[in-house]
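What follows is part of the complex, with its chains left where they were.
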Amino acid sequence: MSPVDDERLAPRSVVRRLLARPELGSAVGAVAVFVFFSIVADSFLRASSLGTVLYASSTIGIMAVPVALLMIGGEFDLSAGVLVTSSALVSSMFSYQMTANVWVGVGVSLLVTLAIGAFNGILLVRTKLPSFIITLGTFLMLTGLNLGFTKLISGTVSTKSISDMEGFPTAQDLFASHWTIGSVDLQVTIAWWLGLVVVATWVLLRTRAGNWIFAAGGNADAARAVGVPVARTKIGLYMAVAFCAWISGQHLLFSFDVVQSGEGVGNEFLYIIAAVIGGCLMTGGYGSAIGSAVGAFIFGMTNKGIVYAQWNPDWFKFFLGAMLLLATLLNAWVRKRAEAAA
Amino acid sequence: SSTGGKRAEDRAKRAAKANSSAVNTPHWTFAMVTHSGAGDTFWDIVQSGAKQAADKDNIKFLYSNSDQANEQSQLVQAAIDQHVDGLVVTLAKPDAMKAVVLKAEKAGIPVITINSGSQESKEFGTLGHIGQDETIAGRAVGDELNKRGKKHALCVLHEQGNVGHEQRCAGAKATFSGKMDNLYVDGTNMPDVLSAIQAKLQADKSIDSVVTLGAPFAATAVKAADQAGSSAEVDTFDLNAQVASSLKAGTLGFAVDQQPYLQGYEAIDLLWLYRYNANTLGGGQPVLTGPQIVTKDDADALLAYTKRGTR
Amino acid sequence: MNDLTKDTPAPAPAPAGTPLVELTGVSKSYGNVRALREVSLEVHAGEITCVLGDNGAGKSTLIKIIAGLHPHDAGTYTIEGEQVRHTSPREALDRGIATVYQDLAVVPLMPVWRNFFLGSEPTKGRGPLRRLDVAAMRGTTHQALLRMGIDLRDVDQPIGTLSGGERQCVAIARAVHFGAKVLVLDEPTAALGVKQSGVVLKYVAAARDAGLGVVLITHNPHHAYLVGDRFILLKRGTMSGSHLKKDITLDELTREMAGGSELDELTHELMRRTTTAPPATDPENPA
């Protein structure tokens, strides 16, 4: 039977149906922001500028994907920002101190980062404390460890350069290369970002794990009652965050060669912001990976668009806040209209 | 009072250490409270200077920092509570520190100010000030840019609302004869720094020089200029190993050094001198540690020092 | 898809006389609240065990212990003779115990079909291409609900937007679909219409006929007496009676459930006030 034949349903156009989806409803805000800056900022529409905006969006977007998944699963990760730095520091310092091929460092870093993610998740499910306080704890601890270890090992607050070490060029190809197509400079992070969005969307919508993520965030007790392994799902989500932090961390290392130990603080909020603008609920159970990408793109466009528009930089944050709020309002309004349309 | 336990053990250790250090004055405790954010290269070098002096002078050195005025004053208060024998503070936000600095002096703790706040330092009745006015450093940059014939400069601030950063840019703007724009970036997010500078250079092709306010951002600015296809020269405040080698390689124009190592070292040493010998320095005037313009020619000599983290 | 009377595999025959599920002297406290004390119960294959009792008597607590949602504090819990102590509902499910909880255990924001299969999703494909069999999931959900008399407009509707009864039907259809050996139902007909209640009782009877053990909680003595084989009566957390069908009449059962004489008084009072004739003597729906 086709549901549209039911006399209890009013017919609804395809456009409205699409706009009601969390993935697509949020795109309206992105289009609006794009059009707006195309008009007010001369240089915004240039191909080269697009490359810059996409790069800025991708560096947030890569992390916004797992953070969105985690939020759908009902949890936060405040340590995501510094974890990126930790991951970069581990590869760099391990390779340097052991005079090893940088790939060894990269591998060790993956293990360490995943272990930290697992630590977050296990502590969460064991202690049943709110994830805010758990990951706040790891956030502070990692911040301290980043600084403490770097000073202990390098003697300064940043790592030593590893650009002349074995394996650096190949690792750089993977994590920090860029292609120039015409006048557009496309960073490899954009490919990583899109790849992650596709994989995350597939996982969310077409696998059992995805079903479990929605359930764990939507109603953890009910999910447990019908046999969903909620604890394992949440630990897995934290490890997914860690995995993406590892990618971001390696990008940081291989594109800037030297890592400052104090970096990453505060970035966790950018990821959450991207996820929320893209329609993820703070309370869990609702959202999408594509939405997080749209959110990251809105953030990236606004953030850089204000620079392209050459507005007075003293008011930068004001414009940023106002634009983000407007874009999100527009998203929400469109989605509501689309849903409510009889 | 007691003859055993942890304290006695500490005393013995101190005695042993005293023998190994250059001086055998009592084991004083000096505290340094700065307005630095966490993990800042500049303040790291200040600290290593201070530590070096502390080791030589048989001093126990305590360091704490906060970029919030309120918090910084509480940290000074904590140092007073610990009855330290000497205090080094920065006066980036002088009004916030006034009350607590006076309190320290009232409690008989000698105070030396470093880095910023040369004017207020005297007003607060401290022993002296060692450092450089951020505005003066900025002015030096403006002059140097003029000398290099620059017309349109970009000042990259990596912490919004930071007084010192504003003073640096304002100083540069004051003496620079061309046009100068500010750009705020998020200093804890290197990709953001990169893309923001890149965007600015793409938006305004007439920019011919970029001034970063911290050494770690210089390399990123170079990369941004490169990717934006801009030929702007990158200059920076402060030094580190990367900056020194970039200067040498010619990818950076110049750097303005204010010798942070010296600020830390001298402050502790002066406190020691004061306690030991009632010496003061500067004759009521601030002792300036900069600004010193470092270019390709000087870079070679400095490279070794930057590598070990003392320049 | 899964009509109990034909599709469900007959459960592996347990050693003769061994109950599928047996609780002996089970107790459970929530903090300092003693919800259950020394309760025993047997569930045999092909039998329906009814748990009856006043509100707050501890029926749902008993169910939750059987379902593995809460571990018991004291006593023993055996499944087919083997002593167990579940730490998660998954273990009970894997042993073939499917449960409908009183609060239904659904995830409001998720579509109906995802809720239906939650925790036991069918997949197709293999390796990295292993994915949910979405078409089958939707189809099964729609069919299963249709058979209960619920004609959903759209199985993609979030289950939170269904009516109370529709939601309950989803939960029951799910348990019936996955129930392998034991079916545990906590007030399944509470929010159901006359027709749906009938269907549920039919399902329960069918499950019994197919050799499953059934635990049924209800406040309706008619429903209980119609299908039940054993009756366990709980009162303020303790067992106040355990009867086989042959030992008790509907009248006695109703009286015991209502706490004896108080009921007469109440009926009497209500009679006096209402101006209606005593209700028709028709049997309760659907019986």
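So that you can tell them apart, the chains are marked A, B and C in the order they are listed, and the count of residues begins at 1 in each.
Keep this in mind: contacts are C-beta pairs under 8 Å (C-beta built on N, C-alpha and C of every residue); 3 or more make two chains touch, one makes a residue touch a chain.
Predicted model only: the values in this text are computed from it and were never measured.
Asker: Hey, what stoichiometry does the whole file give for these chains?
Answerer: Stoichiometry of the whole assembly: A x2, B x1, C x2.
Rule of thumb we're sticking to: only the chains that are shown with their structure count from here on.
Asker: Chain with the smallest distance from its CA centroid to the overall CA centroid?
Answerer: Of all chains shown, the one whose C-alpha centre lies nearest the global C-alpha mean is A.
Asker: What is the distance, in whole Å, between the centres of chain A and chain C, each centre taken as the mean of its C-alpha atoms?
Answerer: Chain centres of chain A and chain C, defined by C-alpha means, are spaced 44 Å apart.
Asker: Could you put a whole-Å number on the gap between the CA centroids of chain B and chain C?
Answerer: Each chain reduced to its C-alpha mean, chain B and chain C end up 72 Å apart.
Asker: Which positions in chain B touch two or more other chains at once?
Answerer: Within chain B, no residue contacts more than one other chain.
Asker: Show which residues of chain A lie in contact with chain B when the two form their complex.
Answerer: For chain A paired with chain B, touching residues are 41-43, 46, 48-49, 52-53, 55-56, 59, 81, 143, 146-147, 151, 155-158, 161, 178, 185, 251-252, 255-258, 260-267, 270, 300, 303-304, 307-310, 313-314, 316-317.
Asker: What part of chain B is in contact with chain A in the complex they form?
Answerer: 37-41, 44, 160, 181-184, 186, 188-192, 194-196, 198-200, 202-204, 216, 219-220, 223, 227-229, 240-242, 308-309
Asker: Spell out the part of chain A that touches chain C in their complex, as residue ranges.
Answerer: Per the stated touch rule, the residues are 1, 3, 6, 8-9, 202, 206-208, 210-212, 214-215, 218-219, 221-229, 285-286.
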